[in-house]
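Note that this complex is displayed minus one protein chain, with the remaining chains in position.
Entry: subunit A
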Amino acid sequence: MAEPQPAQMKVEGPKRSFWRNLSLAWLVPIGALAVTLGVAWQSYNERGTLIEIRFENAAGVVPEETTIRYRDVTVGMVEKIEFSSDLSSVVVTASIDDLVAEGLTRDAQFWVVRPEVSASGISGLSTVLSGVYIEAGFVPQTDTGTSAAESTTFEGLDTPPLVKPGMKGTRIVLRAATGTQLSAGAPIFHQGIEVGRIETPRLIDSGNGVIADAFIDAPYDKRLTTATRFWDTSGFNVSFGAAGFNFSVESLSTLIRGGVAFGTVFSGGEPVPSRYVFDLFDDSEAARDSVYSDLTDNAVTLTIAFDQSVSGLTVGSPVTFSGLKIGQVQALGAFIDDVDGEQEVKLRASVSIDPRAFGLDPDTPQEDTLGFLGDKVRDGLRARLASEGLFSTGLMIELIELPIGQPTASFDPDDPQIPSVESNIDDLTTTAQGVLTRIDNLPIEEMIEQITATLGSIERLVGNEEMQQVPGSVNGLLTDARGLIGSEGFQTLPDELSATVGELRTIAEDLRTADLVGTLTRALDSAANAADTVNAMAGDLEGAASEIPGLVAEARALVKKANTLPLEAFVNRASDLLDSADRLIDSEDARALPGALTRAFDEAQRALAELRQGGVVENANATLASARDAAAAIEEAAQTLPALSRRIGSLVGQAETTIGGYADNSEFNRETVSALREVREAAEALTKLARQIERNPNSLLFGR
């Protein structure tokens, strides 16, 4: 077997090109490379734009963990934290999504969100668990022209901004004398609704004031005009005035955080630009009063020369016209006036006057305003000093219009002056002072002392035990008196009197009808006849008895006497007497006596009841007075009783003697006499009663 020949391996085909020789396997690394590059590119894109944020400290910020959020969406991650080269701050490097980075503006704000508890509430609670994050706030750039991020270095804020960028509204600046009313985050109210917030106040560079940025949310910022005024509502407001004690708190949160409010105080304001500066007033009153205190730029300046002292007039003193503030004093100075070769020092005040005060357009050119004022001056516009108030020593300048016919004044628009007139300011002050002096001189203290003393004695009087018992005693007395008056005997007294008088009257009538006089005359005539007969008989008897003529003479004298008796007159008088007695008894007074007494006692009792109810001592006086009146009335009534009884007594006495002189035992006589006696007794009873009343009016009241 032959040695095996090596196979002919060198088979050279046609020279294959390099590319034909390539294996398809090369596609794999190419694909792998493409995919890897794609992944790399994608992750590079995701890595975003690196930005640097400077913070004062990096509390809670952790690299690769702390996220950057915009509108609460994670848009980036903190990559690393390092110090700035001078160790003055911490530089946080963070990667931000490209989309967000493109919109970043130079004034983008970054702040660390931490859990925070404040008067406004609790915020950032979620960061307790997840750790802090950095919030970004900015207004995205909308113009695509300059889409590239303007800056990659930002200053971080220490505290979250109160107004996040992108919020719609108007940013304004508040200016105040002190920062006590302004605290960061304090709310701004408009008609009680919270419409904005105050940011941290800061001192003005010049040092004499505080300004604070404030933000009014849309759409309330439309209410902001040049006519808007801001005032402080922080804390509480206590006022004490004629209406009493007033305590008001705007809201509980303003009590803690303070707050301001704004309102439109006059119409016609113009919209304000951003960062317009508003002054902050102490209260709404001051804000409303300030309407013309801040003058527009084109206020006109005029000078007013005064002959008088301007003591009390200061820069800023108001200039008023018809009570409306139209401007203020800008400067005060003196100048030398050459009047008739005599140098005279005069005082001059520069005042600026707001054209708006006269209803002119705020943009009125100054020339027009001056022209208007010039016309007014020619028509009699004058300035004079006036007191700012009754109790104020401050002065103000008052513009008045003199009546037509006053000496005219010229007006030079180049040197505008308002002529001044003498004011009666001093008199006014004097008068006011006089009034005050008089008020001062009033013996108020003495008066008060007296009043105090009086009150003390009244108190003592009322506190007196006896005085306290008085109402009870008076009441008992009144009850007794009422019992007396209500008793039958008392009630029938007038009736009895009336009956007695009626009897008397019938007696008198009887007397009259019985033709007593005629009978008497006839009896006397017959007696005369008898005497004549006796006389004749005696003549016949002739000396039978020497005594008879004497007897006859006596009889004659008797008859004569009887004849001369004024019997007629007596009867008439008796009749009159009876009539008057009747009238007395019949009279309203007598008849109403018990009623009046009853009423008087009722009144007294009512008064007592009042006294007892009200316990008012003053009433006691009135009551006692009325009781006294009642007693007086009783006394008065009682005083007529003795007169009556006396008259009745005299009448009866007369009648008795008369009648007793004539008849002895006739029935008529007896009846008459007994009737008269009854009358006398009645009269005596009356007299007794009257005397008793007179002696002791109380007995009537007490019933004894």
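Note that in this section a residue touches a chain if its C-beta (ideal position, glycine included) is under 8 Å from a C-beta of that chain, and two chains touch if they have at least 3 such contacts; residues count from 1.
Criterion: contacts and distances are computed from a predicted model.
Note on the omitted subunit: UniProt lists it as "Paraquat-inducible protein A", one of the names in "ABC transporter permease", "Polar amino acid transport system substrate-binding protein", "Formylmethanofuran dehydrogenase subunit C" or "Paraquat-inducible protein A".
When the omitted chain is restored, the residue from A:Ala40, A:Leu99 or A:Val117 that touches it is A:Ala40. The chain not shown here touches subunit A at positions 4-7, 9, 21-23, 25-29, 31-33, 35-36, 39-40, 43, 65, 129-131.
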